[in-house]
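The complex appears here minus one protein chain, its other protein chains still in place.
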Amino acid sequence: MRSREPRPMRPTWVLLRKDLLLERRAPESVPAMVLFSITTFVLFHFGLGRDEVEGSLAAGVLLVTILFAAILGINRLFVSEQAEGGFDAVLLAPIDRTALFLSKAMALFLFLTLVELVAVPAFAILLLGPSPWDALGGLVVVLALVNGALALVGALVSALAIRTRSRDLIVPMIGLPLLVPALIAASRSCAPLLAEGGASWPAAKWLAVLALYDLVFGLLAYAVFDFLLED
Amino acid sequence: MYGKGLRALTLATLVALTATFALVVFWAPNDADQGFIQKIFYVHVPVAIVTLVAYVVGGIFAFKQLRTDDRKWDVRSYVVIHIALIFNVVGLLTGAIWAKASWGHWWVWDEPTLVSFLIVFLLYATYQPLRFSIEDPERQARYASVFAVIAGAFVPLNFMAVRMASSLVHPRTFATAEGGLPGEMMFVFLVSLVAMSLLFWLLVKYEITQKNVTWQIRALRRRLLGDDAVAPIGRSAAPTIAPEAAKPLGQRPRVSYENSPEARSRGPEEIAT
């Protein structure tokens, strides 16, 4: 007989592998998020009436687009578990429930990274005034932290909303206000990177705020996620 | 019985509120630059402080609900957040008036308290819709508690981020040239803070009492008229099941009315009205 619950990492990989396989078999989230992002850039071009953006305006356009695109993925994150019994499967298996949260957050992180691999170059071509090459290193760091925030909050909000009657309304209503601090820190970090006349490294304090945000929500999610699976 | 000490608390709140308004209007000095309208500060800031503390307290109650699975914590958490949301709206409105008086605009993005207040309001405004969209009361209590815990932790984090982002530091009332609030203003402010806290506590107590009484009446009607005669509770954002009813069957407190003479002499119609 086991004296303690098994470690969460191994089942996390099993679950993550299944999520990636599902997305490969029936691609839904990633293509939708990519198309949504590019369409939004076009909308911003006409909405702002500008051919080129830079500085804090560029940071805002890029990050708000990624944020809204992420909402699409967050809405769908647990749909297969809810519709096809994945919740029960996880609860019946001798694994730690945290593995489900970790795998979903990782899947969302990977999806967002894939989306950004297309969306950020598209943004640079379509809208960005200054050259993106100087900003590349900084952007990778900032976007990794942003993806972490989106993945953690997204997986949590998605799990919170999935078994409610109006989950597609609940996700943006709860998710967007929760992500405001992350957006503040991310756009303040991005603005100097995309500034006209050369990128400069973002202030350390904003990167620290983003990292702190990731940490706080990581711990919060770890503490409360199990309660969302109980019945 | 429910509502113990409600009358004393009501009186204390009335006295404190009257004293506050009398002090604010007749005693507190007028602000040199902003004049009389600045006195809305004595409403806005205490209300804001009470709201933010209440959100955190609501999160702590929700955490207790998750830990103990005792529904009374869900009721408390719900009521605290409900009243805090009302205070939040009052805080936003008074804040806007203060901003208009001080800076000439109804909204200023450089005032971190006001901005974070708006964000927190937008988040907590989803608390009721979230509850409403979950039909099973058990799950509703659990999910709402998870939300309240997350949101309660979010409040200080959000405040910090917004504060850092406001570039200009406006002359704040707390930080006058002498480096603090003048003694008289500070005194009135503290009295007002006590009054607002009492008002908050009173409203919470009233709502909890009202809920308990409703449940008690419902339980009595079910007892007297039978389960079928009482219409089932529809969807609701508020907790719908009395904490006692949620306890296992054997551990429910006995309803003592059943065999009392009053209960027998009273007709069902009387209770039904």
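In order of appearance the chains are A and B, and numbering begins at 1 in each one.
Criterion: a contact is a pair of C-beta atoms (placed from the backbone, for glycine too) under 8 Å apart; a residue touches a chain by one contact, two chains touch by 3 or more.
As a working rule, contacts and distances are computed from a predicted model.
Asker: The hidden chain: which UniProt name fits, "Heme exporter protein A", "ATP synthase gamma chain", "ABC-2 family transporter protein" or "Phosphotransferase"?
Answerer: "Heme exporter protein A"
Asker: Tell me which residue among A:G86, A:G148, A:P172 or A:P202 touches the hidden chain in the full complex.
Answerer: Only one of A:G86, A:G148, A:P172 or A:P202 touches the chain omitted from view, namely A:G86.
Asker: Touch as defined at the start, partner being the missing chain; which of A:L21, A:V42 or A:I125 qualifies?
Answerer: Residue touching the chain left out of view: A:L21.
Asker: Which parts of subunit B face the unshown chain closely enough to count as touching?
Answerer: Where subunit B meets the chain not shown: residues 135-138, 232-233, 240-241, 245-246, 248-250.
Asker: Take the complete complex as the reference. Which residues in subunit A touch the chain that isn't displayed?
Answerer: 1-2, 5, 11, 14-15, 17-18, 21-22, 25-26, 80, 84-86, 88-95, 230-231
Here is the rule we use: only the chains that are shown with their structure count from here on.
Asker: Quick one: which bits of subunit B touch subunit A in the complex? Just the residue numbers, please.
Answerer: 66, 119-120, 122-123, 126, 129-130, 133-135, 138-139, 142-143, 145-147, 149-151, 153-154, 157-158, 160-162, 164-165
Asker: For the complex, give me every residue of subunit A touching subunit B.
Answerer: 156, 160-161, 163-167, 169-170, 173-174, 176-178, 180-181, 184-185, 188, 205, 209, 212-213, 216, 220, 223-224, 227-228, 230-231
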